[in-house]
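All protein chains but one are shown at their positions in the complex.
The block that comes next holds chain A.
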């Protein structure tokens, strides 16, 4: 056996070393089948958002209202904080795509540039693959961000103390729908007052005779 020479010396450290060499030789036989290790950081990401683009609808009858086209797009593992991305995602929710791109172009945050790229990609995809007629006729129906896979590093403190530093990453998701954005209902003061009075009037005593 290869390692017999090392055993009889009997030091713990050398035994460790022997174990390492053996495992390395085994690993070498297998590394040739492994592709590049650093292709995608997160291999078990949820791909449901991309699968929404593959959902097929049956052909519509001529009397039905024309179904608006929907495009789902996302970008994974953006080197930005999910909380900082949230502010931008909230800003463009409900805007038309031209308005959203204009706002992001003149926003100073780092995430704005990335978000603008994602929106332009999604617009291009919609026109080319999803039979959207006019590229400006789209609005942002859903836009949100969530946490990606974090890399962990050591942050050195004084007195031999350390902290675990997270290198944050986030995912960003957007859904574009064809047509004009739905208008938010404007509730007048009179309507609100009327609702309030009706609520008061509809009060009853429960378990009464």
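In this section, contacts are C-beta pairs under 8 Å (C-beta built on N, C-alpha and C of every residue); 3 or more make two chains touch, one makes a residue touch a chain; residues count from 1.
The definition used in the following text is that contacts and distances are computed from a predicted model.
Within the choices "Sorting nexin-30", "Small RNA 2'-O-methyltransferase", "ER membrane protein complex subunit 2" or "Large ribosomal subunit protein mL45", the name that UniProt assigns to the complex's undisplayed chain is "Large ribosomal subunit protein mL45". Taking the whole complex into account, chain A touches the unshown chain at residues 1-2, 7-8, 10-13, 15-16, 19, 21, 24-25, 27-29, 31-32, 37, 54-60, 66-70, 130-131, 133-134, 151-154, 160, 162, 164.
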